[in-house]
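Shown here: the complex without one of its protein chains, the others still in place.
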Amino acid sequence: MHPRERRTNRRHFLVGSAGAVAALSGADALLQAADALAGRLGAPIGPGGIPLARRGFPVTLPLYSDNDPIASGRTTEKGPLNVFNWSDYVNPAVVKKFEKAYNVKVKVTTFENEEEALAKLTSGSAGFDVWFATVDYLSRMVAGKLIQPVNHSYLPNLKNVWPQLQSPFYDVHSRYTVPYTVYTTGIAWRKDKVKTPPTAFKNGYDAFWHAQKYAGKVAILDDQREAIGMGLRHRGVGDVNTENAKLVQAAANDLKQLTKTVNVKTNTTQYTDVPTGATWLGQSWSGDMAGATYYMPKNVPVSVIGYWRPAKNAVVGSDMITVLRGAKNPVLAHHFMNFLLDEKHGVENFSYLGYMPPLKVINPDKVIAQGYIPKNLGATIVRESDFANAVSLLPLTQQGQATWQNAWSAFKAG
Amino acid sequence: MRQRLLWPSFALPGAIWLVLLFLVPTYAVLAVAFGSVDPIFSNPVPVWDPLHWQFDTMRDVLRQLRPGEPFWTVFVRTFVYVTLALAGCLAIGYPVAYYLSRHARRTKKLLLVLLIVPFWVSYLMRMLAWVGLLLPDGLVNRALVDLGVLSHPYGWLDGQASSVIFALVYGYVPYLILPLYATLDRIERSVLEAGRDLGASPLHTFLHVTLPLSKHGIMAASVLVALPMFGDYYTNDVISGSPRTTMIGNQINLFFQGGPQRTVGASLVVVLSVLLAALMSYYLWVTVRASRDLV
Partner (left out) sequence: MKRFLDWWANPWGQPRTLAVVTWLYMLWAIVPVCIAVLFSFNDGRSRSVWQGFSTRWYWGDPDQSVLHDPALRGALEQTLKLAGLAMLIAVPLGVGLAIGLTRWRGFGARPVNFLMLFPLVTPEIVMAVSLLLVFVSLYKIQLGTTAQALGQVTFSISYVVLVVRGRLLSVGRQYEEAARDLGASTLGALRLVLLPLLAPAIFASLMVVFALSVDDFVVTDYLSSNSSTQTVPIKIYSSVRGTTTPALNALATVMVVATLVAVTFAALVYRRFNKLQQGGGGAVSELAALEA
């Protein structure tokens, strides 16, 4: 689940569409090659024959002859630029600055969950130029030729990005994407209520299993990958994309224990629950906690909130920006992506979102000193080293999805 | 000849609609439960020909229904919640229906109107109302703390079975009272007066005349309330955020939220429907037997 999905529409249903058919036929020619490649690399094959990205097995997304990037040196279009983004996921002030700089209008259409976005994009008639994507859907969108490769001559600001994300493991050489935000999944707590926070344990996740005193005030994310992933990390399992049924079941059983001992709740509302005190110890996303100041009730200082994630092998996520294949303003789209990667604009965006862009200029200490993030929430900032030593929740095969879902169902049965 | 076809032709559009959008979908659930899954996009692939039905998924589901397995736990819990909630509904609803039908005079019209109002207030609005009241800083907690009953606010919304059952009662009792009232209303005064004339006390009349006569209505109203309650999942989602109180509807919902196992969800729906059909058949059998006895 993406942090921006607020349990609005939970219908993760891909209605059979033209895009799906295209995915199959288009990738046919390359299926053999992709298969061989994946076989050598050992990565599982995803839909359309493109290997599922794994940290140990970087994926070079295929280029198709009928889906070329735009030529270099073209003139910028007049716009308006059509942007398709998560709701509330870009600073309107930054968008206005872009409009002024390029003398164009920008129209932002929002979506609330990934399936909704995909359904709209595959229906073909949407007419968007820019789309903010996630790793999950990248391979499907490439196979279905719904996004176009990017032309780096329009993206000089890519050099501002962390080196490891200039050519990320999910898109080697950044053929189709540029990075947008990075975030971690950690544990937030109320310092004034919880006397045994994650920082008091060698294995920070243990805090959940020792929170009997705070029964009823403990929450984990209502997402099977994040919750069971946490269970796996708690057990010291490094591969949070494992499809080993025994491991996954064991992690889910640990979570079941939490139901018994601390009456754990499952939700995705920690961004308000922890500030208001409805939850005292909750698994949450870094970007949510960075914005805690806004949700604090009167008379309660933000310094009561703490956020922790493991120093090594934290669960990390990242979002990216892409250009759609049928874009009417591809050059403008590139300029938009470049604009957001600019150091000043990136930081301005960060201050609005709470989710940070992977820009070299963002020095965690400076960010705290300048007051963008409260000192006690410094851990919400993702450092380059965190990302390098992190694990990511990546797409599973169908069998793997079934394994995880069964474990989750057993946990949810109570 | 034309006359014979006239009335059926009126009914035809509606009947066709129900066949296409109720009967066929019911069969589709079976076709999906006994079908397979598309390997690329994880969509369920229904198998329409019963001869080609695959029973692996159902076997798996039934295996998980054995005592001790997760689905068993959830089914038992759902059964318990529905039974307790139904008991609560009857305990509250029967006296109210009885009073309305037998005794209220001048205020009867007013009471009927008041009775009907919650019937038309959206179920979720009524749940919204209680969530607002049961919040840590809600009126209930503040009143209880002020009165000294509680030392600090209680987590009514933190996975409490009692809260869920309470919410079920609150939500469904209007659907019970109206049919009960209709039944009790139809019991003739003369029958009761006959009882009294023969020397029975009011309590005796109630126990041996009114109650047996209303038995039928009680069963009908209970069925009307219990059947939808079995499939309820949103009450639990709204009142409790915890896996401790999940009902079978929640489990079904889980499998339809994504992933390659909608066949499992469909299988659970089939199991639930069979269970409810069994209960319904029992009810119908009792009804038929009772009406035969009356003759």
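Brief remarks on what is shown
The chains carry the letters A and B, assigned in the order they are written, with residues numbered from 1 in each.
Convention: a residue touches a chain if its C-beta (ideal position, glycine included) is under 8 Å from a C-beta of that chain, and two chains touch if they have at least 3 such contacts.
Given the structure is predicted, the values throughout are model-derived calculations rather than measurements.
When the omitted chain is restored, the residue from B:70, B:155, B:195 or B:249 that touches it is B:249. Contact with the omitted chain, checked across A:116, A:206, A:243 or A:384, is made by A:116. Considering the complete assembly, chain A touches the hidden chain via residues 6-9, 11, 13, 15-16, 87, 110-113, 116, 119-120, 267, 269, 272-273, 276, 278, 295. The chain not shown here touches chain B at positions 3-4, 6-15, 17-19, 21-26, 28-29, 31-32, 43-46, 92, 95-96, 98-100, 103-105, 109, 111-133, 135, 137-139, 157, 170, 173-174, 178-179, 181-183, 186, 216-217, 219-221, 223-224, 227-228, 230-234, 237-238, 241, 249, 252-253, 256, 262, 265-266, 269, 272-273, 276, 280, 287.
The definition used in the following text is that only the chains that are shown with their structure count from here on.
Mean C-alpha position of chain A lies 40 Å from that of chain B. Touching chain A in their complex are the following residues of chain B: 37, 39-43, 70-71, 73-74, 77, 136, 155, 158-159, 241-246, 250-251, 253-261. Across the interface of their complex, chain B is touched by residues 10-14, 16, 20, 23-24, 47-48, 115, 216-217, 219, 222, 256, 259, 263-267, 277-278, 398, 401-402, 404-406, 408-414 of chain A.
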